[in-house]
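One protein chain omitted, others in place.
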Amino acid sequence: MVRLTINGRVVQASEGEMLLSVIRRENIDVPAMCHHEAVEPFGACRLCVVEITRQEWDGWCDYVTSCLYPVADGLIVNTHAPKVNELRKTILDLFLARHPKCTEIIELAGEYGVTRTRYETVVDGDNCILCGLCARICDRMGFHAISTVGRGHGKEIAPPLRQAPPDCTGCLSCAMNCPTNFIEYKVKKGLLTIWDKKFELLTCNKCGKETITREFAVHLSEQRNIPPNYFDTCDACHRNELAAAMGRIAAWDREVQL
Amino acid sequence: MNHRFIVTPNLCTGCRTCELACSFTHAVDNVRGQTRIFPLDGGSKDLWIPVVCLQCDDAACVKSCLVDALRRNPGTGAIELNQEVCVKCMACVAACPFGCSLLDQQHNIVVKCDLCGGDPACAHFCPTKALQWLPIAPARARAAS
Partner (left out) sequence: MRLENIRQLKDLQKKYQAAEKRFQKKVLVCCGPGCLASGAQKISDQFKKVLKEKRIQGFSVEALKETGCHGFCEQGPLVIIEPEGTFYTKVKTKDVEEIIEKSVRHDETVTRLLYSPNGNGKKIKRYADIDFYRHQTRIALARLGKINQCDIKDYVADGGYQSLAKAITKMSGDEIIDEITKSGLRGRGGAGFSAGRKWATCKKIQSDIRYVICNGDEGDPGAFMDRAIMEGDPHAVLEGLAIAAYAVGSSRGYIYVREEYPLAVVNLQKAIEQAEQLGLLGDNILGSDFSFKISISRGAGAFVCGESSALMKSVAGEVGEPRAKYIRSVVKGLHDQPTVLNNVETLATVPVILDKGADWFCKTGTKKNTGTKAFSLVGKIRNTGLIEVAMGTTLRQIIYDIGGGIIDDRPFKAVQTGGPSGGCLPDSQLDLSVDFDSLTEAGSMMGSGGMIVMDDKTCMVDVAKYFLGFLVDESCGKCVPCREGLYQLHALTVKVSEGRATEADLEKMEKLSEMVIIGSLCGLGKSGPNPLLSTLRYFRDEYLAHIRDKRCPAGVCRELITYEINEKCTGCMACIAVCATHAITGKKGEIHILDQDKCTKCGACYAVCRYDAIDVS
């Protein structure tokens, strides 16, 4: 166990934990747009930056991204120091210049008092803030279907060769976790389209509800030993089946153990 | 797991208090959450069966999770879903043969029964004791009797 001070409060944390998790546990609001517990911390958006110092540093302090900074005994953290706030404002301002139409950015920037960008607006700025969460989650899922392409200001997220990604199973994890809801997908007539690839959606053999894609189900059966017939029915119909089965037992026994 | 849900269907009046209890217990930002327990039609008239996660030993939901968001709590025996880790791929929802992993459409999160940390609110609030959360030994004894 280590003891550190966050905004004047002494808190405990376990060795190896990152500052951001401790800060969040203490219910202190620190923004972060590229962070997700499912993947390794990345440090791309820099919004979770905090000021750190130590008694022995004699007033000298450093600015670190809390998502990546391991806790340490005697650390003194200020999550809203003036420089930190200024940096967050600058980052949001830069985001606002690049993604002028992004509602999530506009909202967060507003919270920090940034309503108009001081910088040159990027004319064709889309809503992708290049946090890389989609690609990192895709890697974590084991698909590696998309990645960042290029570098610098022209970097983007794309499948290999910008063609329909062969390894994508249409699990939608990328789209579900995009902090700015930028990744588009379409569901139409039993077909899911994402990254220019079409997937057949499985339908419940009882009620006809659409569930996951066939590719994803095949992947789960083959890689995770889930019997394929589990995917024939939707969750609601599964529950009804269970209730009916239990009802049959209850008909000749007076109680049911769950 | 040393406790089990014991359901006595002929005591159940279908009042759905269990559902409400679950929903309030799992409120998100003070908004009622999705219930994890479903009193459902057991096939014949007035036969209600509360369907809730069985916390399977070799659980399909755990196997299907590609990011290890589902883990068994060794204290309660419940398979808990870590919302922070979940990437909402719906694999567990599709894989659970009992439909006990499900999407909370209101909050756009996946939810499942976590046994309320060891004292399930549904059983706690059941007015007719149709749903009970009992230690496993008496449960066996009851089953034997």
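Miscellaneous remarks
As written, the chain order gives the labels A and B, with residue 1 at the start of each chain.
Note that in this section a residue touches a chain if its C-beta (ideal position, glycine included) is under 8 Å from a C-beta of that chain, and two chains touch if they have at least 3 such contacts.
For clarity, every value in this text was computed on a predicted model and none was experimentally measured.
Shown chains touched by the hidden one, complex as a whole: A.
Of the candidate positions A:N7, A:T53, A:N78 or A:S147, contact with the unshown chain belongs to A:S147.
Touch with the chain that is not drawn comes from one residue among A:V2, A:I76, A:A97 or A:I249, which is A:A97. Screening A:R25, A:H80, A:R118 or A:K198 for touch with the missing chain picks out A:R118. Residues touching the missing chain, restricted to chain A, are 42-46, 49, 63-65, 68-70, 83, 86-87, 90-91, 94-95, 97-98, 118-120, 129-130, 132, 147-148, 150-155 (touch as defined at the top).
Heads up, the rule we're going with is that only the chains that are shown with their structure count from here on.
Separation between the centroids of chain A and chain B, computed from CA atoms only, is 26 Å. Partner chain A is touched in their complex by these residues of chain B: 4-10, 38, 40-44, 47, 49-52, 54, 60, 63-64, 66-67, 69, 82, 84-91, 93-103, 139, 142-143. Chain A meets chain B in the complex at residues 36-38, 137, 140-142, 171-173, 176-177, 202, 211-212, 216-217, 220, 224-227, 230-231, 233-244, 246-248, 250-251, 254-258.
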